[in-house]
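Worksheet for the structure shown next.
Removed from the display is one protein chain of the complex; every other protein chain stays in position.
After this line comes chain A, so read on.
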Amino acid sequence: MDAEKVSIRISWTPFDPEAEAAHFRRRCARAGAIATFLGQVRGENGAVASLALEHYPGLTEAEIGRIAEQACARWPLEAVAIAHRVGVMAPGEPIVFVAAAAAHRRPAFEAVDFLMDYLKSEAPFWKKETGADGSARWIEPRAEDSRDKARWAPDASSQGAQRAWRK
């Protein structure tokens, strides 16, 4: 993996998304376009008390690296940054920050979208939500997560068109 181009950080403590964005911008000051995404813990109107995230140190970083490599192979990116929280978080706390820099906006937007879809279901993280009532549940990927990821399959658009046509 191109360590100059890709930065991956797993953090046990809260990270500051503005600081991440400012740092990323300094890294690629001459890029024409920077797209960023921030994911935060959903409060679900007070129903969620906390979210615990676990990972597999070593494998998680390696798999995120592979995902970032795929993005770099697919779009002409100048830099990619991924920061991901683990540990126990409260609603409103940042979970994930993704940034991509390119000469033009489209590759930057698409790469961030792709990276998020793959981080959801191809990076070794596990989430457990504790409700305000004390109940706890493991969060499994939803059907829409795999549908989102399927959009990036090589011939997804033609398959989708075929499926629609067959109906």
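Here is the rule we use: contacts are C-beta pairs under 8 Å (C-beta built on N, C-alpha and C of every residue); 3 or more make two chains touch, one makes a residue touch a chain; residues count from 1.
To be clear about the criterion, contacts and distances are computed from a predicted model.
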One chain of this complex is not shown here; going by its UniProt record, which of these names is it: "Carbohydrate ABC transporter membrane protein 1 (CUT1 family)", "Molybdopterin synthase subunit MoaD", "Ion-translocating oxidoreductase complex subunit B" or "Oligopeptide transport ATP-binding protein OppD"? "Molybdopterin synthase subunit MoaD"
Per the whole complex, from A:P14, A:G32, A:P76 or A:P141 the residue touching the absent chain is A:P141
Touch with the missing chain holds, among A:G39, A:G65 or A:G87, for A:G39
Of A:G58, A:G92, A:G134 or A:P154, which one is in contact with the hidden chain? A:G58
Considering the entire assembly, which residues of chain A contact the chain that has been omitted? 39, 53-54, 56, 58-59, 62-63, 84, 95-96, 116, 119-128, 138-141
